[in-house]
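What you see is part of a larger complex, with each chain still in position.
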Amino acid sequence: MADVQTLNTVAAGMDPAADQLSGPRGARPRRVLSRRNIFLYGTLILVAIYYLIPLYVMIVTSLKGMPEIRLGNIFSPPVEITFEPWVKAWATACTGLNCDGLSRGFWNSVQITVPSVIFSIAVASVNGYALANWRFKGADTFFTILIVGAFIPYQVMIYPIVILLREMGLYGSLWGLVIVHSIFGMPILTLLFRNYFSSVPEELFKAARVDGAGFWRIYFLIMLPMALPIFVVAIIIQITGIWNDFLFGVIYTKPDTYPMTVQLNNIVNSVQGVKEYNVNMAATILTGLVPLIVYFVSGKLFVRGIAAGAVKG
Amino acid sequence: MGNDGVSVSIRNLSLNFGAVSVLKSLDLDIQDGEFLVLLGPSGCGKSTLLNCIAGLMDVTDGQIHIKGRNVTWEEPKDRGIGMVFQSYALYPQMSVRGNLSFGLKTAGMAKDEIAKRVARTADVLQIEPLLDRKPSQLSGGQRQRVAIGRALVRDVDVFLFDEPLSNLDAKLRSELRVEIKRLHQKLANTMIYVTHDQIEAMTLADRIAVMRSGQIQQLDAPQTIYSRPVNRYVADFIGSPGMNFIEGEVVLSDGAPRFRFDGLDIPLANYQFDKAGAQAGQATFGIRPEHVAVNSGDDWPFSASVPVEIVEPMGSDTLVWSRLGKQALTIRVSSERAPRVGENVTIGFDPMNASLFDAASGDRL
Amino acid sequence: AAELEVTHWWTSGGEAAAVAEFAKAFEATGNTWVDGAIAGGGSTARPVMVSRITGGSPMAATQFNTGRQAEELVEAGLMRDFTELAEKENWKEVIRPVSLLEGCTVDGKVYCVPVNIHSWQWLWLSNKAFEEAGVPVPTNWDEFVAAGPALEKAGKIPLAIGGQSWQTTGTFNVLIPAIAGKDVFLKVYQDHDAEVAAGPEIAKVFQAADDARKLSAKSNVQDWNQATNLVITGQAGGQIMGDWAQGEFQVAGQVAGEDYTCLPGLGVNELISTGGDSFYFPKLDDADKTAAQEVLASTMLNPATQVSFNLKKGSVPVRGDVDVSAANDCMKKGLDILAKGNIIPDTNQLNTEDTNNQLNDLFVEFFKTPSMTPEDAQKRFADIIASAD
Amino acid sequence: MNTTEDTTRRPSQLFRNLNAKVASIPMIMTALLVFLGGTVWTIVYSFTNSKLLPRLKFVGLDQYERLWSASRWWTSIENLLVYGVLSLIFSLVIGFLLAALLDQKIRFEGLFRTIFLYPFALSFVVTGLTWQWILNPDFGVQHIVRSLGWESFVFNPLYDQRIVIYGILIAGLWQGTGLVMCLMLAGLRGIDEDIWKAARVDGIPTWKTYLFIVIPMMRPVFITTLVIIASGIVRLYDLVVAQTSGGPGGASEVPAKYVYDYMFLAQNLGQGFAASTMMLLSVAIIVVPWAYLEFGGKKRG
């Protein structure tokens, strides 16, 4: 049997040894410290430092005692590390007569965030699905209104919503707040889901209809399991948004159900004598911790989901 | 024609998207057990027609009857149809078994009945070993087989195929084509099959409907469409490489019709004119590449010597690109007889095999 | 017994200690005080309170400044009428000056409980700062202005003013009676006389405000109590601030006369205003809570509570019949002036919040924009007064 | 053909896709009741002299006259314009540059991406507080530089009226560019690999490829990003309140704060409504035609 290798060269009529070993061969040589790399990584590292400075300052400050802070260099690492401010921010900082720090705000925030995230995403995903796949008459008009609604400053809507919730008898209840979050999350989430479901091949939807599945069946059995990436994005956006919300939290809840951000505002603004920057910073970090963790853990999924849903359309 | 023989009957169907009219009062009757292929260029409304039959698009006007029942406004699932899509459209998160049983479950069928049907379908399509895989773990051909299975398992009267094979490569395509053919022979269901691949159309169809911008141009058996296209459009569309068209005029010299062009002259005595008979006027003469013989030595009603410009070997056959008068001529010869580029060869053909079209309307003369 | 949620914006050290007195007294009656403090001052808290009341989920009691802030809520029938209790406990007699109760009265019915008297017209001075600057502690505004350069030379901020807009407006409003006298003050704010507002007396006030602006140029804190803290620690020479500042001095363990000096009416015109805080009680469905609201109202006015609360708060009790021997130097000065009847109404009682807010906008701009001339500012001031209602 | 005789009538259009319509009720209600209703309500009441509570005492255009003669409103608009334009430009440019850098198949991409993105997880309140702290002349950057020996160094944006809005911009960009980068990165990843290859074969330098080929191709990404940034800009409020409370001397006031302050602090709802109507109007002029083009008339996808 003819050797394939020789067959090739014989067919080409070439002497294989002709110019075999001279000149460049293999991969292009790459220096680790090429100018391009220095520029690339240099820029990235500089920018990264800029982005990290506030976090660094927050952490460092929260670990210092007040006397050390007054001495003044916010960038210098703590000489003496103290966790006092953290303890105080979490457990004993006072607002008026309540001296239990952020701790109860934490659970309130959890109790507000979880149902709000679930409910708002449930509503928005169904909306997006209906808009993308069941285009009934007028749907586009409603959607356009919704998108324009994304530009309305929240403050403008406070009064109408107060009236709305009062008429529904939900003002001041957890459900009232959940509805408020769902309303304001709706434009951007619906946009995300609509774009995502539009990119799902229409034939899949048609196949399911031929198979006799109706609106909900298709949603739950076909679309929902496919929409994981965009759900991740929606969940991250909503957790961040709802957890960080201050305005609705303070207006639509009561003191015993104040979310963490309101407690944070109370602690930071309840100045007793001098501002306790270390406690404030500790409280700030504690408040931001949940969304931060969410981002650190799922950042990759976030980018992927964004790629899948947000940039189309 | 009795009603009982008709499986799908479309009456006066129109569909507009806003101002655009995609289907224009179309009529079509498909016999029970028939394999009908819808053939046409992209955008001519093939998928739209199929979607209307399936109930996935609301018609603007007209009626659709399946098995004698007016289903114009019924839900897709109630029409007794199954559909197979170009992109397979398998439910990605379900196993093959899940894909097959989804429709049955939705209909509320008993578990063991479902299992029985799935098993039978898997047997017919020979996909038993794949039943527990996810679609992403299947090759293209296997996916398409599962997609067919999904229609099969529902035991429907009418199968609708929307370019089921065009995502596959040539080899797989020809394999699956045969399988679909076999399936049709076995099941004897009505099948409506959209494609723009003529090979598929020619090999599969009992009848082909050639469409053009929302209207059916010709509805006939493949061989009829191939050999007696009703107009230039159909003639051009069918056949690869396409029919050679030669512009010229029909003249009646001594009552005998002849075709004149570029100083050449083809006798049309053998040509079967349409009812109207031979009439003088501008016309197009069409002849298929395989009906032109090269250096055959036989005595043809028309023969000429032509230069060879390009030679394209295609395995068993070879295409020769040449020029008759000033007009391009493609010839298909068996590879053994392929001439060389630059040579002059003698060609010949019988106008009996040709088609003659009116230059203005494009209709067959 | 019931749980009553009480909202207020008292969150600084002195304030919180004072509220604790209310809570203690109320809980002694067997009820529970649920504290609804909202930090960030009235501006953050009031929108929350109003939305909750109009949204149908009201608290049991809420603080407002004595004055016109809750007028419309009362008119809308959302507040409880305490006329009966007031008659029973004879509030008309015990609360003085009478203007306080008048602020709570709409159409002859009493809707709120005034709990303290606050006056704005105080200049607080740091003895330590002047000592370090080597000048004697001033005894009036003019001396203070004159001491400015010395203080600056010693690295001090002569006048501390927080960045919040109400503080600059307050400073100006204190300067009016001090520089131009009570009549002009009343003409401008009570009668909304635009001519006076544009006149030469007010022009003098604006000149003084210009001085204050220059003296406070280096002050870059936000909250009033941070500004007070500058005085307490001797970083600043003085601060024009209401008597609530006293609570901060007290919490810091400072002694009036020794560590700090207070000059009512800026040492020029010894006049004080009778503003303060009142509690309103929204209508509730719960009978228990409704009953407890009455208990809370009368607890707040209870002589013992009044004393303990006001001592902590640094304000003057609303009752004339309580023992204030424990009061310190400054408070005693205030009580004296009060007794003499040298009082003016608080701007909250005279102006709507809308007008106050416009004034805030004007003065915060004036104080932070060196390029804005006093004349320009006065012109805008007169416009605001002209359109006030 | 006898099949043509039993003509079934076309069923009512109202009940077609009924489930979809029912499921869309929350969206329809939100759109109509909250966004449209709330807007109309706001506009109607902007012609009244409502104070603490909304009341239908119409006063014509009084509120608008007052609004447009208020210097604070003008400052607010100026600030929003400056902030808006700069923030749009910078976040798009920086976001894109970062994305382009990250797209160079670099090592530790995940780490860098996380670093750039994490500020987005923090609320504006937290962002504002942190930057207030860093920009504080007594503790922050100015203090540090001075303590390094450069005594005359001045960097106190939050205390200087002329540049305070830039101080807010710094914080705003820090918080928001991460998301923009993320969107851009997703967009870059969506560009056909062959385009890059074609450009390389054509000998087009990388920067030129980005500028003339890739960026024009990323139109949809830019649009999505623009919607997100722009809607954030219009609503700018928390950050200002947390960082400067509108100070110093009202130099960093923004329209949303004007609305809030007048509605709730000044207890002059009418004025607040008038201001919000103006905001809505300007948003509507820009956004409605675009949104309609983008989402209204177009077909699927």
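General remarks:
Just so it is clear, A, B, C and D label the chains in written order, and each chain counts residues from 1 on its own.
We adopt the following convention: a residue touches a chain if its C-beta (ideal position, glycine included) is under 8 Å from a C-beta of that chain, and two chains touch if they have at least 3 such contacts.
As the structure is a computational prediction, the values presented were derived from the model and not from experiment.
Chain composition of the entire complex in this structure file, expressed with the shown labels, reads A x1, B x2, C x1, D x1.
Following the convention adopted for this analysis, only the chains that are shown with their structure count from here on.
Note on interfaces A-B and C-D: more C-beta pairs are in contact across C-D. Here the spacing of chain A and chain D, counted between their Cα centres, is 16 Å.
One simple way to say how far apart two chains are is to compare their mean CA positions; for chain B and chain C this gives 90 Å. Along chain A, residues 158, 265, 268 each make contact with two or more other chains. For chain C, the set of residues that touch two or more other chains comprises 47, 54. Across the complex, chain A meets chain C through its residues 94-98, 158, 162, 165-166, 169, 171-173, 250-252, 254-256, 265-275. Partner chain C is touched in their complex by these residues of chain D: 51-53, 66, 70-72, 137-138, 159, 161, 244-251, 260-268, 271. Of all residues in chain A, only 40-41, 43-44, 47-48, 50-55, 57-58, 61, 69, 72-75, 123, 126-127, 130-132, 134-137, 139-161, 164, 182-183, 186, 188, 190-191, 198-199, 202, 214-216, 240, 243-247, 261, 264-265, 268, 277, 280-281, 284, 287-288, 291-292, 294-296, 299-300, 302-303, 306-307, 310-313 touch chain D in the complex they form.
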